[in-house]
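Here the structure is laid out as structure tokens; the discussion comes afterwards.
A single protein chain has been removed from this complex, and every other one stays in its place.
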Amino acid sequence: MTTSVVSSQPADRAHERSWWQRLPKGGVLFSILWLGILVFLVVFADYLSFIRDPDAKVRVAGRLQSNYKLGPGYSAWFGVDGNSQDVFARCIYYARNSLQIGLASTVLGLLIGGTLGVLAGYFRGWIDRIISILIDCLLAIPALVLAVMLIFRLDDIKATWTFLGWMTRKWQIIMTLSILAVAPLARIVRAQTLSLREREFVTAARSLGAKNGRIITKEIVPNLVPTMVTVAFTGLGILIAAEGALAFLGLGLTESWGFQIESNRRRLEKAWWATVFPCLMLLGTVMAFNLLGDRLAKRFDIREAAV
Amino acid sequence: MAGTGKAHLRSDDDVLLRVEDLVVEFPVGHTGLKVNAVSGISFDVLRGETLGVVGESGCGKSTTGRAIMQLPRPTSGSVTFEGRQLTEMGRDEMRRARTRMQMIFQDPVSSLNPRRKVRDIVMEPLSIWKRGTSREQASKVDALLEEVGIDPQRAAESQPHQFSGGQCQRISIARSLVLDPTLIICDEPVSALDVSVQAQVLNLLEDLKAKHGLTLIFIAHDLAVVKNISDRVAVMYLGKICEVAPSDDLYRAPAHHYTQVLLDSIPVPDPDVAATKTAIEGEPPSPVLPPPGCRFHPRCPAASDRCRTEEPQLRAIGIGHYVACHHPIHGDDISEPVVVGQPSGESLT
Partner (left out) sequence: MSIVIQASTRATDGPLLELSDVRTHFQTPRGVVRAVDGVSLTLDRGRALGIVGESGSGKTILSRSIMGLLPPRGTIRHGSIKFEGREISGLSRRAMRELWGREMAMIFQDPMTSLNPLMKIGAQIAEPLRLHLDMSKADAWVTAERLMRDVRIPAPGRRLHQYPHEMSGGMRQRIMIAIAIACGPTLLFADEPTTALDVTVQAQILDLLGEQRRERNMSLILVTHDLGVVAGHTDEIAVMYGGKLVEMAPTRQLFANMKMPYTEALLHSIPKLADPSHTRLNVISGRPPDLVNPPVGCRFAARCPYAQTRCREQEPPLIASVEDPRHTYACWYPVGSPEYHEAKERRRREAELAA
């Protein structure tokens, strides 16, 4: 009798895998750790002693460390930048901005884009046509050009309509990024809605006498949630990168990784730490969100297959 | 295009549903062609009766079921339910009428919203129509779930994908009963289920029908299943009705050649019965370009010139037994063109 064991794990001891074998593997582990630690630092930055005030000048033994004097080391983990300020502290505080902007833009984008997508996909006909034209127009303009246009336009609008004075620079950026996010999100949601409305449980609901509004809220939207969550995570990554790009170009906030990178890049040879560390922060955060989004996509895909 | 006639319609007061000259056509893209899914059929169902509608894929039986529910509205024809014309109702009135007739679908899992708990799914109709207090609703739903053999506690906590196909179908049935309908249209409800589960669901339907005083329209492609559950069977081919008869009569003495072909093709679980010899060659033609005259004539062993040009009408050849054929297997051949009679159940000569 021949036995060919194709897998390497012993068959009957599946339940006895140790805790370290049960941890999520690879990318997801990195994402969770990175984001977890980052969020913790961001939230408690004011209370943690090892994070200095980002605007304070760094002194070692009473002496001002001016002009990129300190590299990464004990006194300043990521070194010191041209204004004698702590790079690490600034990175953490700027993370707060990036995360806020990213989150707000994603949520707004999902709300607006999601609503448009559902309406277009469910009702079809002229509603679909109008919304699709709108989406196509937005998509036709290159993202960067659109962003630049919007920021400048918002500046003008703010000047003329003074009641919009509350709109800080941050909010301007949030609005811009939301509008950028609307078109792709609407597209995705529309496609999903189109396929969902043909499913039998929607016909069943209609045959029970449910009205359109009820069908949309109770039957279609709950089934859109997995897709939207997945897209939200990946989208967050993209929007944070976009925010960094805007800041790099000088169109965004000055308190941002992007701006840090831009203002310090001329000193790359002499003081690499002031540029490289913000780059790594940006890279790590975007990657973390992307990996999570990927993993979620796989997980929800499988669940859909089971259904 | 002429329909298949109305000789078999009854004038009883007990007629719950009457369909006349139903036509459903779908356009094919932008080519200008149309799919003649259902081409002028008429039939009726008495209160408390089970009408089986049987035929192969493309015959229009599922489309007929949905057209009765006006999902979507048929291209033409009338559907009279409980004395009211469904085809002429406005949207809101139709919505209300729908509470009296329900539908069960073929794929048990996809007819239930995968993201909701099963108990909520069954409760949904009651909350749409705001019937009763929430306590009353809950107890009604629980009672129905138990009746179909699903544990209400488990239903409150679980989603459809955690149940088997047979259980999902039973949940569907429970959902359709919650509004106390009079008519239930079953669209291939057991085709996707295993044999033993099929038997459970069929028995359940019979029991529920007796208990709740239901009228059923049972649509399927398996003649043995349809025969088992129906009182009366209508055989459809390519959008037309070929034969209507009480179930036992249909099997015992089929009159239409297509019915005979169907019966011969069914594999019998008995090796002593001659193995199913190919009863017929080829496949049904496309419903986009149906043959003229009798639609079955290209494949019929008894086709004559008349069959190629003149569409046969349903006429009586026995008690309650009607066939649309110029040369039925038994019953009189007719040599002259026939005048379509009034829907009074009288036989034509």
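Residue numbering begins at 1 within each chain, and the chains themselves are lettered A and B in the order written.
By our rule, contacts are C-beta pairs under 8 Å (C-beta built on N, C-alpha and C of every residue); 3 or more make two chains touch, one makes a residue touch a chain.
Small disclaimer: the values here were computed from a predicted structure and weren't measured.
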Omitted-chain contact residue, chosen from B:138, B:156 or B:199: B:199
Touching the absent chain when the full complex is considered, from B:11, B:164 or B:309: B:164
Can you name the residues of chain B that touch the chain not displayed here? 56-57, 164, 194-196, 198-200, 202-203, 206, 221-225, 227-231, 247-248, 251, 261-283
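Operating definition for what follows: only the chains that are shown with their structure count from here on.
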Contacting residues of chain A [partner chain B, same complex]: 199-201, 203-211, 214, 218-219, 222-223, 225, 303, 306-307
Residue numbers on chain B that touch chain A, as the complex places them: 69, 71, 95-96, 98-99, 102-103, 105, 107, 109-116, 124-125, 128-129, 160-161, 172, 175, 179
